[in-house]
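This view holds just a subset of the chains, kept in their places.
Here the chain labels run A and B in written order, and each chain numbers its own residues starting at 1.
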Amino acid sequence: MALQLGEIVAALGGEFHGDSALAIEGLAPLESAQPSQLAFLSNPRYRPQLEASRAGCVIVAPAMREPALARGACIVADDPYAYFARVTQLWKRAHARPAGPAIHPSAVIDPEAVVAPDARIGPHCVVERGARIGAGTVLKARVYVAEGCVIGARCILHAGVVIGADGFGFAPSQGGYEKIEQLGAVRIGDDVEIGANTCIDRGALADTVIEDGVKLDNLIQVGHNCRIGRNTVVSGCTGIAGSANIGAHCMIGGAAMILGHLTIADKVNISAGSFVARSILKPGLYTGIFPIDDNASWEKNAATLKQLHTLRDRIKALEKKT
Amino acid sequence: MALQLGEIVAALGGEFHGDSALAIEGLAPLESAQPSQLAFLSNPRYRPQLEASRAGCVIVAPAMREPALARGACIVADDPYAYFARVTQLWKRAHARPAGPAIHPSAVIDPEAVVAPDARIGPHCVVERGARIGAGTVLKARVYVAEGCVIGARCILHAGVVIGADGFGFAPSQGGYEKIEQLGAVRIGDDVEIGANTCIDRGALADTVIEDGVKLDNLIQVGHNCRIGRNTVVSGCTGIAGSANIGAHCMIGGAAMILGHLTIADKVNISAGSFVARSILKPGLYTGIFPIDDNASWEKNAATLKQLHTLRDRIKALEKKT
């Protein structure tokens, strides 16, 4: 099913140059787009690709208007990448099939849960007693929302997400452990997206809190009583231990690990694979990764690494002598 | 729903000082507790917080009896943290709603599985042929227990847990792989808790074994034919490769990675994020983490790290000269 360029511009705005009747049959990257496809140019570095592109139309920033016009049809928008994102949304809506029931018959919703009338609960989801699902929120499939947990409006929870399992809390007792029942819940704001099989544990006494606009990728673990601030983005396979307090507008790379009971300021970026063992109180980019190498080189360096502090002492001794 | 202090002490014991009719409306940390809330002091370091606390009652050790009495109501118990854990359990029982059916109608239980009469199987769980679920054990929701796997008594398996998927075993053959069918099962002891979306694979020939009292957090992978000893605690996102033999009373930090076919002695602690590539035969704390740094400093150090063994050689050469 195609969309005419005129329909796209009518829906999303922007300054349009070209034939509004041209049928767009798909979206594609600049370098592979065909004459029936729409592409975008966000980074000026790729301007040579613009000139060579066969795309039927290209979304560009005002600064790229001239070269784009020289090539053919274009939509000029202040932020071409965000415009492109809105086109993908338009595209998806245009191709959606008629909606089935808001709550799939296989979902198990406790009679004391509250689900907004326009929320959508997919197959095999479970929403427990006292949980609340906000307006326009989508639980795709096989999502579990435990007792008393609250999900805001316009959230998307992908397949396999678990919200509100017990936090990991035990008191040592006679060589074993007493379970500390987790009496808090999870509160999730609006416009939050949570990736497949990600888990957010309920709080021990107070709640675990995910603020508005947070985006969590797949297979992430968020421990009890964490707080993740507004619009922070966390990539897949990351672990965040209990009571970590993470600021707003952070970007946490994939497979990072953040220890519990520490604070990360707003606008901190953590490189993928880094281990955060202390609070980070200043914005910036932080990294801690062992660089990969061919195995033979790694072995030699890793062996030396285990004597590193003795090397320092030997340098000091040499410095004294000379 | 409140509990009176007298009810708590009647149920759990301890030496009580104060008004047994005082209604407790919640549990809270010492520093934020209100006059209607119960708190605890476990670590003597926090004694100043005790003196300032507004809590209606505080659980303390015998050594803190005097300052606690000076402040107001208290429960004196040998181990305040374990006592507090038991209060959370009492609290949860007191606030539970009447139980529904022991086996949720949406669960799929094979006719040849054996489920103890007082076990509880939640929504969308699957228990396959020959599996056995012990007395008082709870499968929260969407738990999968494969053929022939055995779960002991009083275990808790959180949402999304997978017990007994095939271990990862293939024999190279003609450029591809022959599957090695996994003919063992998983045997889990009593009083084991397993976090959301954690996976424990079935053994290849013999069984994978999780002993009594083990606590596993969320999103942990346990490979085929591992053994995890009694009362060992493993934090989230940890991976344990096949045939690892882990002792009793260990504590494995989050996002640790333990290679297969190695042995970890009893009472070994592994720091979060550490990679365990060799057996550890002595109790103690072990660590292997690249320290995080601002990215610019990290880049300089990481670049030098790749020449580390040449630095050692240069130091040696200098030592010869001087």
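Observations
The rule is simple: a contact is a pair of C-beta atoms (placed from the backbone, for glycine too) under 8 Å apart; a residue touches a chain by one contact, two chains touch by 3 or more.
What you are looking at is a predicted structure, and each value in this text was computed from that prediction instead of being measured.
For this complex of identical protein chains, the structure file gives a whole-complex count of 3 copies, while the figure shows 2.
Keep this in mind: only the chains that are shown with their structure count from here on.
If you average the Cα atoms of chain A and of chain B, the two centres end up 26 Å apart.
Those residues of chain B whose C-beta lies close enough to touch chain A in the complex are 26-29, 79, 81-82, 84-86, 88-89, 91-92, 97, 104, 106, 122-124, 140-142, 156, 158-160, 191, 193, 195-197, 213, 215, 217-219, 231, 233, 235-237, 249, 254-255, 272-273, 289-295, 298-299, 302-303, 305-309, 311-312, 315, 318-319, 322.
If you check the complex, the residues on chain A that touch chain B are 106, 108, 124, 126, 128-129, 142, 144, 146, 160, 162, 165-166, 168-173, 175-183, 197, 199, 201, 204-205, 219, 221, 223, 237, 239, 241, 257, 259, 270-271, 274-278, 280, 284-291, 293, 297, 300-301, 303-305, 307-308, 311, 314-315, 318, 321-322.
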